[in-house]
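Submitted below is the structure of interest, expressed as structure tokens.
Every protein chain but one is kept in place in this view of the complex.
For chain A:
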């Protein structure tokens, strides 16, 4: 694709959970909880009306869905603040300081005073009906292989509640995630190539990870803003996999191009969405279609001039009809039937003909059927009409959700700025130079810089250094090496590879502290344990972290034997096999070496065993 010619413009928005001890506005821990919840509260949300008569588009949209909410709460892990039954406590300054660190790393300008805002979100993911958020810094930049990317803003905000399920008219959320501090990094929409977006997303992630942030699945979320010249701005939420980014971009371009095409065709056909909602109950009273039979009512609208276009593919496996359906689904229906896909779903050609006759529509015209309860069917068809009419505008500005295959699906209209107002329960917070300076003077080393440095400084392989940095073990590595004079590679290799395996085997590697590592590697440096025993000793230390590491080595039989003992053991083995030595001469070296190593593994140096076996054989021949 010629991205330049298409006028492709992209920006990124990255949400990263911070690893502060407490939540942003209450003293609860910033951990997800999988225990059974202690209670549930039921709530309703209602969009508030501004006195200027403007209700935010996105907020209104969500409220019309008329959903009720349930919130799972915990006596120990959550409090009345998450419940929206207590005003927020003061701003978490630890979280603010992490954001200041991020701002400095991205060359940003920190605001003089932080104002906590309420951003209206009434999909239930926030118990208050708004997310608390504030602007920490603006106007930064990042040097990338594709040139400078402007970092427009850095926000500090609350994470939303975790959605558990929707059933029986209620959406259920768990309150554990609500209030975990998030840094929100937004770039300007100046990226023009999918590879560039991927690279910038990766770099931003690396920078964030050099600060005190959460790691693991779901702790970082990427959103992509994208438009092409003739299209419109679309925000794609939840792009998890960076490798999928190019695919998502290409499929979105394709979708916008097809929608532009459909628009042109609709305009040429003088297409029009008719207002009337028709009742088809009579027509389908003897239908064999299971879906239609089970519905309270069957209704339809006519789309003049839409024939053939509703079935047009906008993305692989998704049609213009899917776009319309996703609007209708927000009103509680599970789908729609459109004339381009019928007969199907048990609806016969005869029934289709009957509908066509009854609605009195022409060759170019299409219809859409919804089957559900009266209220929901009407409300869904209103949305069908609205989305179908928007087809005449081409691409619609909206927030979409990234799907696993690279496609996207409609979520809600783009939010507008008028959903933000001051959180009056929290005082304004000054960010003075006294606060910033100690942070800006002690910035963490960025990952790529750190990697290059440790390769050079400790003569590590690039792979080992990469893994150390990626697993955030580089600081531990350097602390060990600083105190124990030992070859760097076994230390790096334990931290970079073995620890992960040990963890997988079910051991709690957090039990190992710097002192444990120093003792283990001192034993190795002093020749008291063998290289091969390091991993085993680490595991045994996890099991008894309070005990002396040298004793643990002793008890578990991991300490090396003295040279005399080794010679004694080897000479006994060789003596026992005297017959073989006599027969094979030096050819007995291999088998004897195997036997000795089996007995001495981890207790004697391999080179020394080799030398001793050799001399013992020579003594006999």
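Operating definition for what follows: a contact is a pair of C-beta atoms (placed from the backbone, for glycine too) under 8 Å apart; a residue touches a chain by one contact, two chains touch by 3 or more; residues count from 1.
Following the convention adopted for this analysis, contacts and distances are computed from a predicted model.
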Self-check item: Name of the absent chain as recorded in UniProt (options "Type 2 DNA topoisomerase 6 subunit B", "Glutamyl-tRNA(Gln) amidotransferase subunit D", "Gas vesicle protein G" or "Cytochrome c oxidase subunit 3")
Solution: "Glutamyl-tRNA(Gln) amidotransferase subunit D"
Quiz item: Which listed residue, A:21, A:86 or A:143, touches the chain dropped from view?
Solution: A:86
Exercise. Out of A:127, A:451 or A:612, point to the residue that touches the absent chain in the complete complex.
Key: A:127
Practice problem: Could you tell me which of A:29, A:115 or A:584 touches the chain that is not displayed? | Solution: A:115
Exercise. Would you write out the residues of chain A that touch the absent chain, in ascending order?
Key: 41-54, 59, 63, 68, 80, 83-87, 109, 111-115, 117-120, 122, 127-130, 133-135, 138-139, 153, 155, 416-422, 424, 427-428, 430
